[in-house]
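Note that one protein chain of the assembly has been removed; the remaining protein chains are unaltered in position.
== subunit A ==
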């Protein structure tokens, strides 16, 4: 059978496509839930209508995105059993528990309270209503934690023993699975990256409207929130990424050597900026490097040894028997660079934007703008950004929306393909994890069905998003300004029985 159609390959393509796709929506869900909740909290506390309008606007985009995240998430849970039944048999004891926790604790929170939030504007008093979206946010963050703990166990299995009789991994220490450093670092890195994504989303759309001088009060506040989120989250993403990288150097040296296309062990090891390599012969033909930087990334000093791909492969062969333990090196190398490149440029753009649109700091009074005006980007104290650069600034900020999405996708592609040939590092190889009973025809059917369906839905979703982005924040109604004081809506007024719902599908 042609290798391109090997069951393992088909199952991996399906997992890759559905997971990367699902993860386009997840980070936005997490961060927009928190940002929307923050905006609604500002409305409840300050009673400034621009916050309510902002809540409704971002909340709407959040919901369009959330719907996609929710429905594509079901596939994620099912396909472990469908395409990876031998994996499921082997790890279910350990891996299933965080998944069940995720459903029982996180998803129920998220899905129940989102219904209350969507339909509850005229049913719940404001403080209770804002509590529902906070619960949604907590639920989404919890779900991220549980699933990342599960994934971390695949990266670095702990808290288990191998049962010789059944040939399965059995859980011995659930607490360790939940709190091992891989899980905590991955959670930190993924969560901060999610906020970078949401910050860029909010800043980008706000800049789009501000460039057209529309909806200024709402969008000005949103721009600032977005940019601050980008800068803070960007910085934290870099820090947590550095931490995660160091952990990976200990736990999966092969992945990190591949990320650097470092074929031979070196001390001090250089950081590669650009490389063209020969995988068969195991060396780079072209390499531009920064000396010693890789040693620093791995070990916090500029001299320590970093093991290379060839040596690591030999070490793994001695440990696990003959075989090729190298992942796809060019893919690991480039996905690692795309992840960092897109993430860093997004954070840098956020920092630049935050500086250019600052309100008072080192800014001449004549360049300062009020909350009702479009900010005037200023390079220095007295020098305003005008003409072409200013136009480019307002164009570039919307463009950066896409950067973190790309960084997230490349990050997952890196961490999952970089672990190959293992599905559970050191325990189970990917080719032994697929469903033996599922035919290639069945796999092809599901792969094509999901790919086609997801492509169509992407078109629908993006067009819907664009429509709602362009429509801008809604005007407030009397019902918005007079929220109910009692749960279930105010009952005193007999006319209320016939009052239209504040929201209906």
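The rule we apply is simple: a contact is a pair of C-beta atoms (placed from the backbone, for glycine too) under 8 Å apart; a residue touches a chain by one contact, two chains touch by 3 or more; residues count from 1.
In this section, contacts and distances are computed from a predicted model.
A.B. asks: Tell me the UniProt protein name of the chain this structure doesn't show, selecting from "Citrate lyase alpha chain", "TerD family protein", "Sugar ABC transporter permease" or "Cytochrome d ubiquinol oxidase subunit II".
C.D. replies: The record names the chain that does not appear here as "Cytochrome d ubiquinol oxidase subunit II".
A.B. asks: Among A:35, A:68 or A:244, single out the residue that touches the unshown chain.
C.D. replies: From the options A:35, A:68 or A:244, the contact with the absent chain belongs to A:68.
A.B. asks: Considering the complete complex, identify which of A:99, A:348, A:367 or A:396 is in touch with the unshown chain.
C.D. replies: Final answer for the missing-chain contact: A:99.
A.B. asks: Applying the definition given at the start, please give the residues of subunit A touching the unseen chain.
C.D. replies: Subunit A touches the missing chain through residues 49, 53, 56, 60, 63-64, 67-68, 70-75, 77-78, 80-83, 85-86, 88-89, 91-97, 99-105, 107-108, 111-116, 118-120, 123-124, 163, 168, 170-172, 174, 212-218, 372-374, 435-438, 442, 445-446, 449-450, 453, 457, 460, 464, 467-468, 470-472, 474-480, 487-489, 495, 497-505.
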